[in-house]
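Here the complex is missing a single protein chain, while all its other protein chains stay put.
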Amino acid sequence: MLKEMLENVRGKTPLIHNITNYVTVNDCANILLACGGSPIMSDDIEEVGEITSICGGLNINIGTLNQHTIPAMFAAGEKANELGHPVVLDPVGAGASALRTNTALELLERIQFTVLRGNISEIKTLASGSGSTKGVDADITDQITEENLDQAVSFAKSFAKKTGAVVAITGAIDIVTDGNNAYCIRNGHAEMSKITGTGCQLSAMIAAYITATPENALTATAAAVCAMGLCGEIAKKRMTSEDGNSSYRNYIIDAVCNLTSDELERGAKYELQ
Amino acid sequence: MLKEMLENVRGKTPLIHNITNYVTVNDCANILLACGGSPIMSDDIEEVGEITSICGGLNINIGTLNQHTIPAMFAAGEKANELGHPVVLDPVGAGASALRTNTALELLERIQFTVLRGNISEIKTLASGSGSTKGVDADITDQITEENLDQAVSFAKSFAKKTGAVVAITGAIDIVTDGNNAYCIRNGHAEMSKITGTGCQLSAMIAAYITATPENALTATAAAVCAMGLCGEIAKKRMTSEDGNSSYRNYIIDAVCNLTSDELERGAKYELQ
Partner (left out) sequence: MLKEMLENVRGKTPLIHNITNYVTVNDCANILLACGGSPIMSDDIEEVGEITSICGGLNINIGTLNQHTIPAMFAAGEKANELGHPVVLDPVGAGASALRTNTALELLERIQFTVLRGNISEIKTLASGSGSTKGVDADITDQITEENLDQAVSFAKSFAKKTGAVVAITGAIDIVTDGNNAYCIRNGHAEMSKITGTGCQLSAMIAAYITATPENALTATAAAVCAMGLCGEIAKKRMTSEDGNSSYRNYIIDAVCNLTSDELERGAKYELQ
């Protein structure tokens, strides 16, 4: 099943419009190319509607949002909805400032997202309408563990039902759900959190996956999450004692570039709840 | 001949003012350092005139143009013209939105460029005044092949004559022409298109080459195009089965850093038409 998701991306080369932060934008572009998609970045209000129109999917990431890019996010999101294009929201740092929280909430209100991807603190902020994230990482008190997993799955399912979006909460254990079924995914490696923007990269890759298989956004999202985690594992094995987070970043994108559909099918570690 | 072009860059360390997109800007800076130049990035209208003045050349790339950087492109371009500095235009995505097409056309009207570098779809858009580029890559129907090469060379020559600029169309076969002579260049590797921004990097490098040898912009541009392609070949040979587009990006910049003038002279594959 996951196998075809990857094959669809490579077969269709989905063109993805990204309105994203300037911190990790280059890695997002390279991972889109690596997975089989094609990136275009554009955030000016005068052109985002047109750019969205020529693309197959849209990825909105609020990592370095500002007064000029926020209206562009709304305009692009509305155009994507009008055209029936898949749209991903990555609410980076929601909870860390009123601007981030309010922008994310208003985006959620005005735009129908296909997938919401964030860490547990960000998604909790979206669900509750407020939050206290410390920066761009999940709060330790929020983190999903084996102990609170069932509770987290319930929370994710109910938020997916409420929003009509696939909810992807990523961390040590990832949860991907459409409200009915939930994938609990155990791929990945703890050191991925030492690289800036692995979450942003994953959101971009999800956009490519759901654009290639829009009729099955749940499985497509789960496949992208498994692929990213699996590539984190493959890349980790490649590391020598001299390598650190910078080489690790390169190796992960390299692994995404080389990942075959069979490797994904075999290497994906998940259970359905 | 190409040999001296590279030596001039290393000998003169041309300082290049870049108004460029935030996606590939870091790679542009590193490749400028790698080839022997020195980069400065600045896009605020209040300072671009001054920054251009202290530099030797200017590189304008519209990859993530916006309302604030567009006026800065005009101001910097006009100042560069006033000072007689070489100026490169990289019309990223011209044809993909009215904003991109119109900005590129207006830049072309108001500023005398030394070199126009883009893929065939972007350059066709500039020449015809409209286009239908799908994103930032060339349309398949536009691509230059052995079959349509003569026709493409004629087109490039006539556009070079019309604009008074060296026209550099890059793709599987690259064409560099001043309207009279055309270099048809067969360096490079297909996988370079899996890396974001190899075109942007080349434009930055061309700016360094033509600034180091302003009296021979045609040969300087051809040398930079050959160098980039040759480094794509050298870097490709270095790749292991685990490497993908992220390592390839690093290896290309590394190769530019290590390229000698003899290697360029020997490795350049071109014919003059």
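Per-chain residue numbering starts at 1, and chain names A and B are given in the order in which the chains are listed.
The rule we apply is simple: contacts are C-beta pairs under 8 Å (C-beta built on N, C-alpha and C of every residue); 3 or more make two chains touch, one makes a residue touch a chain.
Just so we're clear, the structure is a prediction, and the values are computed from it rather than from any experiment.
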(Q) For the chain left out of this view, which of A:81, A:196, A:216 or A:273 touches it? (A) A:196
(Q) Touch as defined at the start, partner being the missing chain; which of A:14, A:77 or A:93 qualifies? (A) A:93
Q.
For the chain not shown, which residue from B:8, B:30, B:219 or B:245 touches it across the whole complex?
A. B:30
Q. Who touches the missing chain here, B:100, B:157, B:189 or B:249?
A. B:249
Q.
By the contact criterion defined above, which parts of subunit A meet the unshown chain? Give residue numbers in ascending order.
A. 21-24, 26-27, 63-68, 93, 96-100, 134-137, 194-197, 241-247, 249-250
Q. Which residue numbers on subunit B touch the omitted chain?
A. 15, 22, 25-26, 29-30, 33-34, 38-47, 50-51, 54-55, 68, 238, 249-258
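Please note the rule applied: only the chains that are shown with their structure count from here on.
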Q: Round to the nearest whole Å and give the separation of the Cα centres of subunit A and subunit B.
A: 33
